[in-house]
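Sharing a structure, written as structure tokens. Questions coming.
FYI, not all chains are in this one, though none of them got moved.
Chain nomenclature is as follows: A, B and C, assigned in order of appearance, with residue numbering initiated at 1 for each chain independently.
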Amino acid sequence: MGKLHFACDYQEGAYPSILKRLEETNYDHTPGYGADEITASAKERIRNACDAPLAEVEFLVGGTQTNAVVIDSLLKSYQGVITADTGHISVHEAGAIEFCGHKVMTLPSSEGKITAMQIDAFASAYENDGNRDHMVMPGMIYLSQPTELGTLYSLEELTAISRVSHSHGLKLYIDGARLAYALASSENTVSLKDLAKLCDVFYIGGTKCGALFGEAVVIPDPSLIPHFFTIIKQHGALLAKGRILGIQFDELFRDDLYRKIGASAVRQADQIRKVLNDSGYRQMLINPTNQIFVSLENSRMKKLSEQLEFSFWEQSDENHTVIRLVTSWATKQEDTDQLIQILKSL
Amino acid sequence: MGKLHFACDYQEGAYPSILKRLEETNYDHTPGYGADEITASAKERIRNACDAPLAEVEFLVGGTQTNAVVIDSLLKSYQGVITADTGHISVHEAGAIEFCGHKVMTLPSSEGKITAMQIDAFASAYENDGNRDHMVMPGMIYLSQPTELGTLYSLEELTAISRVSHSHGLKLYIDGARLAYALASSENTVSLKDLAKLCDVFYIGGTKCGALFGEAVVIPDPSLIPHFFTIIKQHGALLAKGRILGIQFDELFRDDLYRKIGASAVRQADQIRKVLNDSGYRQMLINPTNQIFVSLENSRMKKLSEQLEFSFWEQSDENHTVIRLVTSWATKQEDTDQLIQILKSL
Amino acid sequence: MGKLHFACDYQEGAYPSILKRLEETNYDHTPGYGADEITASAKERIRNACDAPLAEVEFLVGGTQTNAVVIDSLLKSYQGVITADTGHISVHEAGAIEFCGHKVMTLPSSEGKITAMQIDAFASAYENDGNRDHMVMPGMIYLSQPTELGTLYSLEELTAISRVSHSHGLKLYIDGARLAYALASSENTVSLKDLAKLCDVFYIGGTKCGALFGEAVVIPDPSLIPHFFTIIKQHGALLAKGRILGIQFDELFRDDLYRKIGASAVRQADQIRKVLNDSGYRQMLINPTNQIFVSLENSRMKKLSEQLEFSFWEQSDENHTVIRLVTSWATKQEDTDQLIQILKSL
């Protein structure tokens, strides 16, 4: 028996029906760059799911790319983007935002989240600073839902952030790389429709949610970013065979698949969290989505690694390490059962 | 009966064995970002095909992206890239090179090609200009093989360009978006091994040569671009599930598939060119690869468009239009036969 | 006796009254960054001279810097700037515009000038191109008055260019590095007031027109570029002791000095042109400002260089060279008289 795999939600290919659809359509002749009918259908499904009938929807290939393209589109040249200090754009995107000329301005976070109050304070401090014309002007807020740590913003929190951001002239953008796992969480109170109402732009993640790759950018008010297509091209982010993206999202938003994928992964994660809790494991934080952060003595971690592939998260002290377990569309009940046995017996 | 499709070589999905392989590997658990074994295998196949055992090979998603990443990697901040005025980077990449801060410097071209003599003259003029320190320094040459017009550089021409470029300290980079169709052409004299010897960097196109998407960058001397991986990430060009690219190129370079795909398309194109020639059509230029440029009276073009999908190329005069026909891996002999019948009877 | 100096209009310091004013104000205590009263006075003088009471006026240090800051301010990230192929931004600014991410798009020029018709054709071709979304969108026109070759746009020409540019949504920007010599030319038909009416932005050159350094950017409609001050800072173009610029332009626009400086230089140039004409010299082109382009046999050029400092312009053929003579505020009548004697006797 090989190892169990809980390291990450992008270690496998794609949800099977996506591959099936790629095969069925393989010999179709379609125009490039997303001008085909399947892509049009996918966009329409997303508009419907978001209750945003006028929204511009564009499909990009990956998350860092999407963040760079959207942020560069929303900001003026002299503006920066505000994010949690744990935000993906601040830490793990190799400076892709700065490459576009923009400062990433960090706020201290709690469990991956920042608050409306922090945003208000930061923006007010800027506005009241006598030297503000010599400083980077904050132009937008970047959040992720779920956050890097799998936590969720509530509808109340997000409504407050949206209101306070807009009151300071800041755009609100949400990175939904793992959005399926937020939408499916029992604790979630924020729907796609809410996102479309509260955000200026957000993206619905495909790569980590069952697609081979791909992220769907939603711009509820299509007049917000003129010539977004050309901006995508300029960033080298335009896929020639655009329909490959269209097909994937047409599948993900057909028959409620996106929600089902999320629900399956969260169900597995909930089972694991329950066992961890029951068995007295220490979790770094508890979130209601598909990521689990467990603190282990190094010796137990080593033993666990013989049977299980997980992610190293951080050295919490000399003798303990936080590891991350992640479930996905590809996690089977039998894998989870085996993992539970291992955790119980460790 | 529907229309015949000869508009473009990226209107269909992927060569069937690629889809099959995606399906076979779908549940494999692999690390992300190309650190998997299939990707390693694909790289090794390409190194072998290029007789470049030390080469760094990296897979990117699309052509404009690849050009931007490679050119930005090769140039110093104060350098520009020299290209034919018809070059893809100069015309149809929405300023992706300038977005990275570099000037695109054009030379007049003949049938899509520039010469060693032109490069020598341009570089010498720069070197001898008393104001050169106030000017953009040329840093590299960008060619495509085949060119935008489907023509080929001969080994002799390319050797001369390589020699003259390097004598002026210019790097040589070749865009092989349609390289399969060059390699398979009966007139071709430049092998992958030649490219690896003559170029500093080149890429082997997948998107237009049978893959769903993907381009393989080859850097024969791996010390040339330190931290290329991070540069790729910074440009938003790193695919999370890197193996999706690895799988495609592992297939394309297994059992000689890349050459076969090229050969099939060129064979179809040759048949069409022969009929055009025999039937007295005027071709804008004749090339030995998979693109065909025919000048038609507008009335005949209109009639043809009822049965055939082609690309508009340019208005040659008030009454004539140049159209482009393109064959690909997906062009079947029966399609070509039908096209030939139509052309004969037009 | 030393050599005569006609190589360039920035070889000396500043018009004497500028130095005097710097000395008079040396111990004044003023706030930095142009927030002082002398700078305010200079701005008001320029607004008056331009009959543009609402205009935003900002002082920058040099020409390339000004072009980069203004062009980057006026363009969207996906837009480029149209210029004559001889334009300073295309040739002699070391890629400063591309450094800001923008393509410089050149039109063939005649005597340094481009026409409304060319602009119309270029913009229309873009608008009608089916692939335009994959191309750099033209966003503005860059002209210089006088041009690199000392020629002038007439009011009629400039009115046509302004009209056609705006009809295509293109901004119009004029580089007035040598504007004093245009304004003072007997052939000039374009006043500062005309520029303020026809352009979106233009600059009034100081460096080449009697200042130690400095260029005055005029934005007739101040709402056009929000946060221009911060953009200047971001480009590293903000002078700490802003009043040093204010003082210079307050002098240049007091008692009609800017016009007088221009008039003096053009008067000297006219005398030289007359002698050249009378003595049978061949001029590359004849312009009505402060630059003179003479084609000489190489042997005569060599002889001339023993007594005179001039600029090399270009090798016109194997045996002839075009040299450039330039007059300025610092050219004295006795220098011109000597030069005339030399030219007559050569």
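In this section, a residue touches a chain if its C-beta (ideal position, glycine included) is under 8 Å from a C-beta of that chain, and two chains touch if they have at least 3 such contacts.
Here the structure is a predicted model, which means the values were calculated and not measured.
Student: Once every copy is counted, not just the 3 shown, what does the total come to?
Tutor: Number of sequence copies in the full complex, not just those placed: 4.
Note that in this section only the chains that are shown with their structure count from here on.
Student: Count the residue numbers both subunit A and subunit B use at their shared interface, divide by all numbers used there, and answer same if that is over half, different if under half.
Tutor: Homomeric contact, same residues on both sides for the most part.
Student: Taking the mean of the CA coordinates per chain, how far is subunit A from subunit C in Å?
Tutor: 51
Student: When the C-alpha atoms of subunit A and subunit B are each averaged to a single point, how far apart are the two points in Å?
Tutor: 34
Student: I need the residues of subunit A touching at least two other chains; which ones are they?
Tutor: 230, 233-234, 238 - these are the residues of subunit A that touch more than one other chain.
Student: Mind pulling up the subunit C residues that touch subunit A in the complex?
Tutor: It is residues 72-73, 76-78, 101, 133-135, 137, 226-227, 229-231, 233-234, 238 of subunit C that touch subunit A.
Student: What does subunit C use to touch subunit B in their complex?
Tutor: Going through subunit C, the ones touching subunit B are 77-78, 80, 91-95, 98-104, 130-131, 133-136, 312.
Student: Once bound in the complex, which stretches of subunit A touch subunit B?
Tutor: Answer in residue numbers: 5, 7-8, 10-14, 16, 19, 22-23, 25-32, 61-69, 93-96, 99, 207-208, 212-213, 230, 233-241, 244, 309, 330.
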